[in-house]
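Missing here is one protein chain; the remaining ones are kept as they sit in the complex.
Entry: subunit A
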């Protein structure tokens, strides 16, 4: 990692990161974010994450980035998974068990149909 010695360095790194992100969204890449705070993990987010990674490996899917984040405040609906396809608006799913995660990958990521019965209205 580069060492930052001035405000300009910080600005440059920020712009590079911004460009990287822009390239991701315009190329139609899929970003899957699993909420992995303690509440999410207690509700089974690790299993959900595992199921997502396994399914991606099984089906040889490409162009998908899987990341984690903290608690978004809806502890009641954990495990929560958020999906962004390209520059489309983010879709938030609640109570995502491994089975539901596979369904979401199948229907939302591959076919573009949102799995309505697990969407959390925000």
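Following the convention adopted for this analysis, a contact is a pair of C-beta atoms (placed from the backbone, for glycine too) under 8 Å apart; a residue touches a chain by one contact, two chains touch by 3 or more; residues count from 1.
Definition applied: contacts and distances are computed from a predicted model.
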{"item": "Protein name (UniProt record) of the chain left out of view, among \"Phenylacetate-CoA oxygenase subunit PaaI\", \"Transport permease protein\", \"NADP oxidoreductase\" or \"Penicillin-binding protein 2\"", "value": "\"NADP oxidoreductase\""}
{"item": "Of A:69, A:88 or A:113, the one touching the omitted chain in the full complex", "value": "A:69"}
{"item": "Contact with the hidden chain (one of A:4, A:23, A:61 or A:110)", "value": "A:4"}
{"item": "Omitted-chain contact residue, chosen from A:17, A:61 or A:119", "value": "A:17"}
{"item": "Contacts of subunit A with the absent chain, listed as residue ranges", "value": "1-7, 10, 13-14, 17-18, 21, 33, 35, 37-38, 41, 67-76"}
